[in-house]
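Of the protein chains in this complex, all but one are displayed in their positions.
Presenting subunit A:
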Amino acid sequence: MNTSQGYNFAYLDEQTKRMIRRAILKAVAIPGYQVPFGSREMPLPYGWGTGGIQVTAGIIGPDDILKVIDQGADDTTNAVSIRRFFARTAGIRTTSRTEEATIIQTRHRIPETPLSAGQTIVYQVPTPEPLRWLEPRETETRKMHALADYGIMHVKLYEDIARFGRISTTYDYPVLVDDRYLMRPSPIPKFDNPKMHRNPALQLFGAGREKRIYAVPPWTSVRSLDFEDHPFEVQKWSQACALCGSTESFLDEVVTDDKGGRMFVCSDTDYCQRRRDAKEAAE
């Protein structure tokens, strides 16, 4: 596939990419810290992955193989659109196989297939600030991060327990990175949080509209906030995937009729398809 005429490799000019790479380097050096960067206006709307796209454009090379997922699936429209953007502007190879990709750009999920050293996962982040719903002002939250003053988040989680008997945050569940910075894992379900901990892959986070980049370097500690008597736990399903039979993956609920009919299937389409292929091959 040819690179689109008139645009630089991966759309952004080289100066802009250098600026983004500098922000990424700083982010890697200070795990979990939100680095402001000169986010550009991309030809895709803000809130639709412009941060992830800029990070990917900053690191991608002609030999890279890109996988793009949205909600765990390779074929959701926005994932298709972003994959095409890079196929058009960078002419790179794309794939849906998790282990084949060198860069995985994602919205809302971490693949079920474990990542390996040398891979980079790029998260699209709508709101990078973990304290934002508790304190809307950037001037205040930056101070709290500087002082590692995360009391309000602990109070919020405590109040959940007091009111509901459990922590009622189910996605975008706050984590502490390298025992220092409170970080928002982008709205992945808390089911995926444990995958971030000591992950061999480099994890980069891009928030275009909010103009922030942050990172979790390989093998870094990522701890989901909890209490001794209320340890962190992830979602469980009583069903297995209706297509591949997995009992270990995150399941999406599909409505099959208007009489309460439900079906549960893997949100990670590549994982599900590969399991089905393997089963078929075995039979």
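Please note the rule applied: contacts are C-beta pairs under 8 Å (C-beta built on N, C-alpha and C of every residue); 3 or more make two chains touch, one makes a residue touch a chain; residues count from 1.
The criterion applied here is as follows: contacts and distances are computed from a predicted model.
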{"item": "Name under which UniProt lists the unshown chain, selected from \"Carbon-phosphorus lyase complex subunit PhnI\", \"ABC transporter ATP-binding protein\", \"Gas vesicle protein A\" or \"NAD-dependent epimerase/dehydratase family protein\"", "value": "\"Carbon-phosphorus lyase complex subunit PhnI\""}
{"item": "Touch criterion as defined above, residue of A:M42, A:L115, A:A201 or A:C241 at the omitted chain", "value": "A:M42"}
{"item": "Hidden partner interface residues of subunit A, rising order", "value": "1, 7, 11-13, 16, 36-43, 45-48, 50, 70-72, 74-81, 83-84, 87, 93-97, 107-109, 126, 137-139, 164-166, 168, 170-172, 187-191, 209, 211-212, 235, 250-253, 267"}
